[in-house]
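Remarks on the structure that follows.
Omission of a single protein chain aside, the complex is shown with its protein chains in their original locations.
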Amino acid sequence: METLYAVTTGVLSACGLYLTLRGRTFPVVVGLTLLSYAVNLFLFSMGGLTTDGPALVHGEGVYADPLPQALVLTAIVIGFAMTAFVVILAMRARSELGNDQVDGKKEDRE
Amino acid sequence: MAFIAEALVSLMLVTGGVFVFIGSLGMAHLRDFYMRLHGPTKASTLGIGCMLVASMGYFWGVDGHIDIQEMLITLFLFITAPVSAHLLAKTGLHLRLKHAKKTGGVPFELRDEEVGKKPVPHPDKGHG
Amino acid sequence: MMQHLVVFPIVVPLVAGILLLYRREGLIRFKRAVSVVATLMLLAVSMALVGRASSGEILYYALGDWQPPFGIVLVLDRLSALMLLLTSVLALGAVVFACAGDDEKGSNFHGLFQWQLLGINGAFLTGDLFNLFVFFEVLLLASYALLLHGGGKARIQSGVYYVVMNLAGSSLFLIAAGILYGALGTLNLADMAIRVAELPADRQGLVTAGGLILLVVFGLKSAILPLYFWLPRAYAAAPAPVAALFAIMTKVGIYAILRVYLLIFGDAAGPLAALEQAWVWWLGLATLVASAVGILSSRDLRLLIAYLVLLSVGTLLVCAGMRSEVSASALLYYLIHTTLITGGLFLLAEMIGVQRGKAGTRLVKARPLVQGKALSLLFFIGAIAVVGVPPLSGAIGKALVLAAADDAQRLWLWPTLLFASLASLVALSRAGSTLFWRSAHGSPSGSRLPALQWFGVIWLLSAAPLLVVFAHPVSVYTQATAEQLANPERLTEALLSPSRGHL
Amino acid sequence: MITPRKWLPTPVLSLLLLFVWLLMARSYAPGQILLGGTLAILIPLVTYRFWDGHMQIKKPRLLVRFILRVLKDIVIANFEVARLLINPWKRLNPHFIEYPLMLEERFTITVLASTISLTPGTVSANLRLDGKSLLIHVLDIEDEQALIEQIRERYERPLKEIYEC
Amino acid sequence: MTLLWIALLPLLGVLVPLMAGRRSRLTCSLATMVAPAIALGLTLWQIPSLNAGESLRFFADWLPELGLALAFRLDGLSLLFNLLILGIGLLILLYAHFYLSEEEPVGRFYSFLMLFMASMVGISLSNNLLLLWLFWELTSLSSFLLIGFWSHQNDARKGARMALTVTGAGGLALLAGILLLGDIVGSFDMDQVLASGALIVEDARYPVMLTLVLLGAFTKSAQFPFQFWLPNAMAAPTPVSAYLHSATMVKAGIFLMARLHPALSDSALWQLVVPIVGMITLLYGAWFAFLKTDLKGILAFSTVSHLGLITVLLGIGTPMAVLAALFHILNHATFKAALFMISGIIDHEAGTRELKMLGRLRKTMPITALLLTLAAASMAGVPLFNGFLSKEMFLTETLESPLLGGLSWLMPVLATIASILSVGYSVRLVIAVCIKKPRQPSPKAPHEPPRMMRLPVEILVGLCLLVGILPAFMATGLLSLASQAVLQEPLDFHLSIWHGFKLPLLMSVVAFVIGGALYWQHAHLRKFKESFAPVDAARVFERALVSLGQRCEQLIAVWDGQSLQRYMGWLLLATFIMGAIGLSQITELTGDLGNQPVDGIVVLGAVMLIFGGLATAITHRYRLISLLMLSVVGLFVALTFARFSAPDLALTQLSVEVVTMILLMLALFFLPQKTPPESSAKRNLRDIVLAGGLGGVVASLNYAVMTRESFSISQFFMDNSVPGGGGHNVVNVILVDFRGFDTLGEITVLALAGLAIFKLLNRLRLFIPHSDSEGRIWSPDRYPAILTSISLALLPLALLVSAFIFLRGHNEPGGGFIAGLITAVALILLYMARGVEWTQQRLDFPFQPVAVVGVAVATLTGLGSWLFGHPFLTSAFGYFSLPVVGKFELATALLFDLGVYLAVVGATLMILANLGKVTTAHRPAVNATKSDDAGTNKESL
Partner (left out) sequence: MLSVALTITSTLVVIALILNLYRLVIGPDLPDRVLALDTMYVNSIALIVLLGLWLGGKTYFESALLIAMLGFISTVAVCKYILRGDIIE
């Protein structure tokens, strides 16, 4: 299971990273979002993968490590805030610069 | 849990699964978008409903008292599924998606003779 | 109240921000008053904290009363106290300058400014890796907003670079923090240090990976080569008071490098000790070279100053890369100097640009300045200080840095740093003579600059002579700080042995 | 003086909300009833302003009957559709129907459209902008007129009675 | 203390003219002179103590960490220099009073001059190497200001910058040299340094150190090949030239060599480099002085030449050579200062410095012409002038020095040639200016200057004569003190006019004869020189700087490229390398725990995620499709969280995912719907390799951590969640209590995002497309009726669910954040269904205050704990019981969570609703056919 999980994280990161290397703002934003999903999965698994052990303490039992979960929660929220900002920035950049290239300098070829 | 109960739960569960499957199958293999729309709207919704009933029954059997909170999800689905389908159909009509040839009563928005074959490009060429 | 003093640098801007942001429009006088008063309070608090820290005692503040390593702690040692004081001094200059009118060029300036301070102070105080991430994000998002204050193409474009790079950096931070948590099982930096010292062999690679990826993140923040590209244009485009405040932002990265690597990867870390050293050293040198090239290529005063920031970053990084007590002390002295002076220069550039009319800060012939004399005097002071020519602070800073290198390091450092200094000398003398001497004919036009702006600039640039006059007391403090940093076990003891240090 | 009306603008909705609350809370303790009751009063008060016109259920008993009928139809519809879907070799006769509406209120039209979508082989595809007719897609049609009649009698009239008369 | 005052007085004197600048000019000039006069007096007052062999020192610690101290010494060498600096300085001030025109800002000029004087005094008095460097650099700066004083002149600006650049570079080298020297000696204290000659010379770092120090000295003293800046510095007002380039600044380098002579000179390297450089400079300067046609140019090159001479002497380094050097310093300063002042007078009165426009001054300006002739005679080394004496000593030393081994004859020969040239240019100067007829008329009719303007010249020329005639009386005392200081032992010498018929005299005679003859051949020589392409140092330098700037710009353009793609590439590459280094140190990737078994649903999840991720990347050019794919990933990430025991995360991820989708679509509306194919195959491959590589690193690290046992501190949270935090949902207790501080930061970030986005949207005017990317005009149904009714029906339900999730969060999955998002999403649904205007009318609360109040509530909850003497954010909870209600829990954490809830609702709505608002007011009519308003209308934020 760990192998599969790690491969998934890796593939998602790779896809996200690939998109962040694109030349237009929107794919970059999508890439960053995808990357943050991957990173959340990564961070989440740092306490190990636990089946049937949500950290709701009502007695004895096996519990998943709650700390990475709390961290991921924070990371999701912050990631959301950042994504929101960057996508609006992309929009504004298009309006100011006349195209949606990340470098904002070349002619819009459409 | 009593055998009968378990059997009922199991039956309900499998029924649900089958409906879920059928809904998606219909969506996967039917010939045009308007027909594909039927599967998920009805079958999947009912399938989930069945499974939720199975779940309710199961926990009734296990915990000994009945919680019908699953009904809430079913309620939600029954409220929302037709609206989703409606909106999807609207988008299909808006985009003038192809329909199966033998479809009858084709409405005006899908008829070429009413609105022309291709969308007339707007002078400002959209926003590409 | 005194027992809560350590959390004040966070609470004050937080509350001030709340007051300022509650209403979006109007009340500009009220907002200015709140912002300035809050910054003054911050200054007072930081001074008190420096006073507390200078005794050498390491204090911590357990938020929520959860003791380390479980809860989040704020750590006050000489280093963090110094950084707080530096921030508040810089902030006061910037905020007063902004009150002259820059704050009205967009919405919510003062609130964002205070929250930016919140993020910076939090980053300086926290003793927890993940909390550091959170404060990084606070300061970044605030800086994104402030960078765009006032609008304009250049800001938007540089904003895209800045934001996207830092967003990717945030993801990397999470990966690094995750690995370190996974391998070490804790988030408290002091606790990490203890655990690294007893690390099983099969986890060393993981901690190495985590530590080095973290270095990429800090390198990005501090603008090390080849991750510095976001800096020059962003700093050049930012509104003056914001650019001035940004002078501390790269130092947050430097601070993080000092804090994390001296503590966690100190001598006790065995095979992992000084994990970052070679990278920071060599890339710091390369950063110096890149900054020199940038300095020589700049045709705009703001861009030039931005590259001077990069130069200071390079200098600080090589200092960090030397990793000795002497070099740490030199680093801190230089850091104080460069932060305040480059901050002041950004403010000054704005004033000069305004008086030059259309030409702005571009280094071309333009109309003469209305207040050319005073501006040129300040520019001269700032330039001397930043180049490192006596008799101002830069000279002492540079001499300290040069002297801190050992024989092997000198071979690389001296030529590089001296050539970079020469480059800045050449560029600044050219800039100065173009700005103040090579004016077009005609009488100066335009209005005189507001007093608040003068205050902001003079407030910051007066550091140049003051740091020379009080070089000894300052360097006594920095040396004591360096000594404290060189002995991280004091910090771990103070935090993790229950009887000591708790406020 | 605040009239009870203002306190409780939509008693049915409030009851429904209380019921849902108890469903979710999985407890009928007095505390939960109190809490749920408070919310059931508060939420309509907050959201009341969003209703343009206020729906009155005229004949609740009829509503219950209607719901049961629809549920039955849904189950049947699904078996029907399942049959159609599983057997792709059966020739389907898809068809669009322009259904002239008798209902006028938007809400009741919505209920009708939803009902149509959930029941045998029909999906309401578009409510015309004038609100006078509903475009329905039928998966496999046998008799167009019969279908229109069936919808009218089985769903539209009851709805009209429940809400609009 | 006296020493401190001598050093400080000129420095304080900097302020005097600035303050007196508003007064009359005379007041200003006189006031300025006070400080240096006192300093001079104080210096002279010390002579008896010096003669008595007392060592005069002042010491105060400044920065012991660096070895910098405020340490001064006054010995013979400093005395010599101080007298020159202050004495000539006073004369210059007097002279400048007449020289500068009425309009010029004399106060500023004086204060620059005083700054310069102060720094020179500092150099000569410093008893600490670093202090010396401090003053050294200060001379560069003040001379920059002085040379550039006439800043409206192009030459002045360029000359100033060139001087600063060259001397500044030298100063940097000097700093390095001094640091190295201090390191070798172990102190920067001059006394210690001077006493450690042997130690220094034997140190392995000596050659490097010496090179660096000499670089400093040579640049400052305009030695070859750094001589070029000096002639260009002549753009300065003449008092400046007279002061800087005769008496003081250029002598700083000489001073340094003399000062460090005992410590550095005892090596073959010194004795090789210094004399040779000096000799080249001597000849070079003399040659060009001979050929220059500009009065100041001649003087400037002559200065270069004489500096070379002194350098040669210091290089030779024998006691007598040192004496000669010191003597020549004194002599050169007097006659050259005089000559510069004269040239200034001529310039002032005749309006030109060009030789061809000058002539016959003996008629028009007889006294000045006489003074010129006398000073020139001294420069040429005519007997009975001071120049003759030191030159004779120079020639003697070149003969006696064993330098260059078998080529030792070369030195006297070259020295003679230099003397010939020096005679040549002196003769030329006198004849061209005073005797010959001008070839062109001068701009002004020359006449004698004011009496007082000539006074300084007269004093100096008088000194030349006095010293020349009565050398023993005039100079012995000073020179013996000075030489003792340099040589560190008393030197027995006798200065006299006549040394008998010896070889040096012959050499002088030869010089006079041939030099005189040379003057007559001057025209031919000039032609010879002009056959070479003229090399204008200033131009070359200026061009070099410009081209350096351009090169750097090109370099930056190539290296930086303004390409975010490249920057990201670097970032990822750096991360890849770092991660790979870590991985390479892991011997066994799989840890002790190994793999858990896989089930079908997990495989499905992985397939969905991998597929979704790949599809997002592959379809990225079709942006909406890519978004749908991203949505699949989002959904399955949530399911993954659910699968692995993280219900809170699943809920959060789900709600965030939907909001993100909506947000991305809102923005996408204003962006191109498709990305044109523009990446080359190479670039794509590169990106795939880079992204794939880093993905591999991430996967490996992930795997390595997961298969190792966790040593987490988490058990503490498990154990304390209920007793300490009052909640059963540990994740929530961590969020609102154990690590509530993180959460406070997190909601601040969220509120900040709202504020930042508001800033971005402020006054943004966007072009609203009339049709989609395929040219299809939008559907006319703005608010589909069915959607409207349903969203209204869902609203109360959603709010109820939101309240439910909020209230139970502490004990079960949920909490303020998720509840907030549900509320926000429900309202957003309303926005979608009914539009901004309609919704806004009914939802009349402003979002920013809500978000801020959220943060405020959380903060106040945290601050509340202060009232009970607990740290910030300390939680409290209790179980209470009421008759009907029964037992229930109240916790401050709930209040904190309320803050979170409000912040989330406020910020999310602020983002989405404001974004929606951007367009609403400006939407053109649906069926508009005109596209006049299609352009984007931009305004500032």
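Labels A, B, C, D and E are assigned to the chains in the order they are written; within every chain, residues are numbered from 1.
The rule is simple: a contact is a pair of C-beta atoms (placed from the backbone, for glycine too) under 8 Å apart; a residue touches a chain by one contact, two chains touch by 3 or more.
What you see is a predicted model, and the numbers here were worked out from it, not measured in a lab.
Q: Using the definition of touch stated at the top, determine which of E:Asp155, E:Glu458, E:Asp781 or E:Glu889 touches the missing chain.
A: Among E:Asp155, E:Glu458, E:Asp781 or E:Glu889, only E:Asp781 touches the chain that is not shown.
Q: With the missing chain put back, one of E:Leu215, E:Met608, E:Leu792 or E:Ala907 would touch it. Which one?
A: E:Met608
Q: Of the residues in chain A, which ones touch the absent chain?
A: That gives, for chain A, the contact residues 51-52, 54, 56.
Q: List the residues of chain B that touch the chain left out of this view.
A: For chain B, the residues touching the absent chain are 3, 6-7, 9-11, 13-14, 16-18, 20-21, 23-25, 27-28, 33, 36-37, 39-40, 44-45, 47-48, 51-52, 54-55, 58-59, 62, 67, 69-70, 72-73, 76-77, 80-81, 83-84, 87-88, 90-92, 94-95, 97.
Q: In the complete complex, which positions of chain E touch the hidden chain?
A: 600-601, 604, 607-608, 611, 615, 624-625, 628-629, 631-632, 635-636, 638-639, 642-643, 647, 650-651, 654-655, 657-658, 661-662, 665-666, 668-669, 768-769, 772, 778-779, 781-782, 784, 787, 791, 794, 798, 801, 805, 812-814, 818, 822, 825, 828-829, 831-833, 835-836, 912-913, 915-916, 919-920, 923
Assume only the chains that are shown with their structure count from here on.
Q: What are the chains that chain A and chain C both touch?
A: For chain A paired with chain C, the chains in contact with each are E, in label order.
Q: When the mean CA coordinate of each chain is compared with the mean CA coordinate of the whole protein, which chain is closest?
A: C
Q: Centre to centre, using CA atoms, which chain is the farthest one from chain E?
A: Looking at centroid distances, D is the chain farthest away.
Q: List the centre-to-centre spacing of chain D and chain E in whole Å, with centres computed as mean CA coordinates.
A: Comparing mean C-alpha positions, chain E is 74 Å from chain D.
Q: Report, in whole Å, the distance between the mean C-alpha point of chain C and the mean C-alpha point of chain D.
A: Chain centres of chain C and chain D, defined by C-alpha means, are spaced 62 Å apart.
Q: What positions in chain E touch 2 or more of the other chains?
A: Where chain E meets two or more other chains at a single residue, that happens at 562, 564, 568, 572, 670, 672, 698, 705-706, 710, 712-713, 717, 738-739, 742, 746, 749, 752-753, 756, 760, 767, 781, 784, 786, 790, 797.
Q: If a residue has to touch 2 or more other chains to count, which residues of chain C qualify?
A: Residues 130, 134, 137, 141, 144, 148, 152, 160, 164, 168, 175, 178-179, 181-182, 187 of chain C each touch two or more of the other chains.
Q: Name the touching chain pairs, please: which are they?
A: All touching pairs, sorted by chain label, are A-C, A-E, B-D, B-E, C-E, D-E.
Q: Help me check something: in the complex, which residues belonging to chain E touch chain D?
A: For chain E paired with chain D, touching residues are 780-781, 784-786, 788-790, 792, 795-797, 799-801, 803-804, 807, 830, 842, 884-886, 888.
Q: Spell out the part of chain B that touches chain D in their complex, as residue ranges.
A: 18-19, 22-23, 25-26, 29-30, 32, 34-35, 37-39, 41-43, 45-46, 67-69, 71-72, 78-79, 81-83, 85-86, 89-90, 92-93, 99-100, 102-107, 110
Q: With touch defined as at the start, can you tell me which chain E residues reach chain C in the complex?
A: That would be residues 61-68, 130, 133-138, 140-141, 144, 148, 151-152, 157, 160-161, 164-165, 168-169, 171-173, 175-176, 179-180, 182-183, 205, 545, 548-549, 552-553, 555-556, 559-560, 562, 564, 566-568, 570-572, 574-575, 578-579, 581-588, 591, 697-698, 701, 704-706, 708, 710-713, 716-717, 720, 724, 737-742, 744-746, 748-749, 751-753, 755-756, 758-760, 762-763, 846, 848-849, 852-853, 855-856, 859, 863, 865-866, 870-875, 939-941 of chain E.
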